[in-house]
Structures are given as structure tokens and as C-alpha cells.
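Got a structure for you, questions after.
What you see is the complex with one protein chain gone and the rest in place.
So, subunit A:
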Amino acid sequence: MNNYADFRVTDWVEDGPFRRWVYYGEKAEFWNRFRQEHAGQLAEMDQAREILLAVRGPLEELSETEVKSLVGEILNGIPDEPTIRPLPWWRSNWLKRAAMLLLVLGVAFSMVRQQPGLKKLQTLVAEVTDFSRPETIEIVNTTRDIQLVNLPDGSSVLLKRNGRITYPAQFLPEQREVSLSGEAFFEVVKNPEQPFLVYSGGMVTKVKGTSFSIRANDGDREVELVVKTGLVEVYAQETGDNGSNTAPRKILLKPNEQVTLNRKSLRMITKTVERPTLLNIPAEVQKFEFKRTPLLEVFAELENTYGIDIQADYDAIAHCTLTARLGDEPVNEKLDLICAVVNAQYNIRGRVVTVTAQGCE
């Protein structure tokens, strides 16, 4: 314990903890108690306090946002210099912010856009059955591993073993429709103008751009879905035999919410889960947040998550790092972003991604 009891004004002003209390309110509890227990010290302490405040003068605080924008202006004033050591422009904060902004905008958008509700379910459903259109692609995962399927709009689907997905070679302008049997994890490209619909074992899932898992195995009595990000709307597909003209009950799900549809009774039960894991694959829980992470690690994570094989000149990218929140974008968009950042190009062929990079200094 200090000899605070004997302190005079000149001692108090020199005392660091005392000053931090006066200026920043640190350890207020201690000081308040001290003041109660040392009434004889109050006059000296108050004097010291007043002197310190007078020394500081009025505090004209700049808000954090103000500081950020002022610093931003400074950063803008820095010329992009073509010096010997080119500046890694992507290291600045803007990318992180842009990524976050996109994420926030995306979520906000999907929330806003969910409002108008559903239109013409019947026609939607009718169109589903109309898969007789030419150029329908069907992919069945006969391998033992998960298989990445890139849809025409850039959305990614991770298909588990024996999963089957059917989709048109080109989506209709008004909506994107796929049908699934088996288990798959979806990362849907955000496009509020063109809703994305999944038909799976009697359940219809409608999203604008989110990520979620579906389990709809042919023999099962139930279909399940869990949401990783964004908002997802589900409803039971009309079978038509009850002839009702009322819209079916639809359920809006938020992240970490799971729905189970009984295929027979068409009853849907929702619950909240701690982790959105239905299929037990890495993509369901992967956050893709990187802070100065070596590119090698980022690639390893992508390979592990999407079951792809990234080929790159690993010596060239040895010094590259990435700071970004990639979130729930499909793998294509993640690669787009990463490559933009490290000044590289990529090329996907099947499950092999070839990255050509200049390297980072």
C-alpha cells in the first residue's frame, strides 16, 4: 500500500494512478472508497484534481468516426508510388471495410427483400416440375468425398456422397431453381432480383443469398435444413391432392435455426441450434475471417472446405498475407476477392484451381 495517507497536493499530482483516475476515471471504485476512508485527505486530493484538470484544459474530443475519416483522408493523400518496393495497397483497411460493408448490405438487403412475401406459389411449383426443358444438368456425387458444384450464377454447392443436384444450364431471369436429393451445403450468390429456390423432398427453400445446409435423402421420412448465414424461407411443396387454394405455411429462418419437415404430415418443426451443422462438413462452421493470414493457410482452408485442389507457385506467394472477411460468398467469389487482393488470376477446372500470382513483397 502506498503512503497515500500522507500525500500532499504535490505528491498527488505526481501520482500516476491518481492522474489516471482524474483524467480517465480509472479504478473509480478504489478511489471513491479511498475518499470515504480518508476524509482528511479530501482537501488535498480535490486541490490536486482541480489543478490537473486546469492543466489539461477543456477536453475537445474527436469522435472515433471523425478520427477515422481524418486518417482516411491522410491515407488518400499518399500517392501510389511506383517505387522499388511496390506498396501492397490491399493491406490498407479499406478492403476489410468494403468486405464488411458488403456483408452488412447483403444481410440488410435480404432482410428488406423478405418482406413482400411470396407470390404465386402455385406457379413456382408448377415450374419446378417442368424440368423437361432442354439443357438440364444433373450431377451425382459418386465419389467418397464432398464434391463442389459451381452453379451457372456462381453459387456453390457442396454435395455429399450420393447427393444429386439438378439445375438448368442457364437460370431463368426471374428465379434460380435447383432440385436436390441427398445432402448439400449451399452458398448462394446474393441477387435479390432473382430468388434462389431449392426443391428437396417436398420442401421448398427460397433465399436471396445466404448459406445453409439441406438433408433430403430419398428414403428418409424427414427433410432438414439449417441456416448458416442470412435469411431462408421454407415451405412444404404443394402436392395438389388436397386442392386447397390457400398459400402454404411458410417459415422464415435465421442463422442457427433448423427446420425439420415431416414428408408425410408436411408438418414443420423449427429449433435453434448452437452450431449450424447438419452434414458435419467444415464449410458449415467455417468463418473465413483472416487477419494477416499467410495466403498458404488461406488456400489450405479453402482446399479443406471445398474439397478442391489449389495449384499455385507456392514460392511466389510465400510472403502474401490476407486480411479479409470472406463470409458466405461462394467459392468463386472468395477466389475473385483473394486474387484481386494479391494481384493474381485463377482458373477452375473441375476440382482443380490454378492460381497465377506475381507474388507479394
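Here is the rule we use: a residue touches a chain if its C-beta (ideal position, glycine included) is under 8 Å from a C-beta of that chain, and two chains touch if they have at least 3 such contacts; residues count from 1.
In the analysis below, contacts and distances are computed from a predicted model.
Engineer: What name does the UniProt record list for the absent chain among "Twin-arginine translocation pathway signal", "C-type cytochrome", "ABC transporter permease" or "RNA polymerase sigma factor (Sigma-70 family)"?
Structural biologist: Listed in its UniProt record, the absent chain's protein name reads "RNA polymerase sigma factor (Sigma-70 family)".
Engineer: Among the options A:G25, A:G57 or A:P173, which residue touches the chain absent from this view?
Structural biologist: A:G57
Engineer: For the chain not shown, which residue from A:A5, A:A28, A:A43 or A:I269 touches it across the whole complex?
Structural biologist: Of the candidates A:A5, A:A28, A:A43 or A:I269, A:A43 is in touch with the missing chain.
Engineer: To test your reading of the contact rule: which positions on subunit A touch the chain that is missing from view?
Structural biologist: Those residues of subunit A that touch the unshown chain are 9-10, 13, 16, 19, 23, 42-43, 46-47, 49-62, 67-68, 70-71, 73-75, 77-78, 85, 87-89, 91-93, 291-292, 323.
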